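Have a look at this one.
Excluded from the complex is one protein chain; the other protein chains are retained at their positions.
Moving on, here comes subunit A:
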Amino acid sequence: MTTDITLIDSMESKETKSKSKISRQKLRKTITISLFIAPAFIVYSLYVIYPILATLNYSFFDWDGVSDKVFIGLDNYITMFNDDIFWVSLKNNIWIVFASVFIQIPLGLVMALLLFAPIRGIRLFNGVYFIPFLMSTVAVGILWRLMYDPINGAINQGINLLGFENIAWLSEQNIAIFSVLMVIVWQFSPFYMILFKAGIVGISEEMYEAAEIDGANYFQKFMKITLPLLAPTIVTSSILAIVGSLKSFDLFYIMTGGGPNHGTEILGTYMYKQAFVNYNMGYGSAVAFIMFALALVVVVIIQSLDHYRKKKGDYL
C-alpha cells in the first residue's frame, strides 16, 4: 500500500512539476512576445487608437479647445447634416474619387502598357512618368499655382499662343475644382502605373503566345487576357482611390485653401478650418469622425465583397 501511495504521490508531483514548467514556459513566451510588440504598440495606441476614440468623444461637445467642454449630445452631427458647406465638401471628395477611377487609373494603365510596348527609350519614359509622384504635395501645389497663374502662368501663356482668352483657373468657382483635380491626376497617375506594371509582369508570356497562335490581334489580347487578369489590380486601385480621397488635403490647402467661396472645399480642409482656424474643436471632431466612419464603411464593404468573391472562387 505504502509503495502504491508513494507511487501515486510521485506521479502527482511529477505532473504538477511539468504543469508548472509548462505554465512558466508559457509565461516566458507571453513576456517575450509582449516585449517584442510593446514599443510599436504603445506608440500606435497613443497616436492612432486613442485619438480616434478621443475624436468621437470630443464630437459630443461644444468646445473651443481651451475653455471647458460643454456636452451637447448629437448637436454637432445635426448641425453638420444641415450644413451646406459640409455637403459641398463631401461632393468634392466624391469628385476626387471619380477623377481617380475614370481618369487616373486608366491613365496609369495606359502608362504601364506603354512601358511594355515595342518602343525604344522605355527607361526614360518610366523614369520621367514617375517623377510627379516623388515630389512633395506642397511643392507640387506651389508649382501648379504658378503654372495656373492668370498672367505669368505657363498654361495661360500657352493658350494665348493658340489664340484663346486667359482663364482664371483657380479663382473661378466652377473651374477651380477641375483645375485641382487635374493636378491630382498629374501627381497620382504614376502610382497606379506602378501597380499595373507589377500586375502586368505577373501575367505569363505563354498566354499571349497561345492567343497569338489562335490568331488574336493586339486589341483582342488586351480585352481577353490583360484586362481580365488585371481585374484584381483595378479593384485594389479603386479602394486606394476612395480611401485616398478621404486622405487628401495638402494640394487643396496649398492651391486654393478650399476657396473660392468653398468651391474646392473638401472634408479635410473643412475639418482643418473648423478645428484650427475657427477653433470649433467639437464640430471639427464631428467632421473628422465622419471621415473616419466613411473610410471604415468603405473598407468593410469592400472586404466583405472580397470575401464573398473568394468564396465563389471568382476573381472578376
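To be clear about the criterion, a contact is a pair of C-beta atoms (placed from the backbone, for glycine too) under 8 Å apart; a residue touches a chain by one contact, two chains touch by 3 or more; residues count from 1.
Here, contacts and distances are computed from a predicted model.
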item: Name of the absent chain as recorded in UniProt (options "Sarcosine oxidase subunit alpha", "Xanthine dehydrogenase", "RNA polymerase subunit sigma" or "Carbohydrate ABC transporter permease"); value: "Carbohydrate ABC transporter permease"
item: Contact residue for the chain not shown (choose from A:A139, A:A210, A:L227 or A:L305); value: A:A139
item: Listed residues A:I72, A:I85 or A:I194, member touching the removed chain; value: A:I194
item: Interface with the unshown chain - residue positions in subunit A; value: 29-30, 32-33, 36-37, 39-41, 43-44, 46-52, 54-55, 58, 65, 107, 110-111, 114, 117-119, 121, 124-139, 142-147, 152-154, 157-158, 186, 189-191, 194-195, 197-198, 218, 236-237, 240, 243, 246-247, 249-250, 253-254, 267-268, 271-272, 275-276, 281, 284-285, 287-289, 291-292, 295-296, 298-299
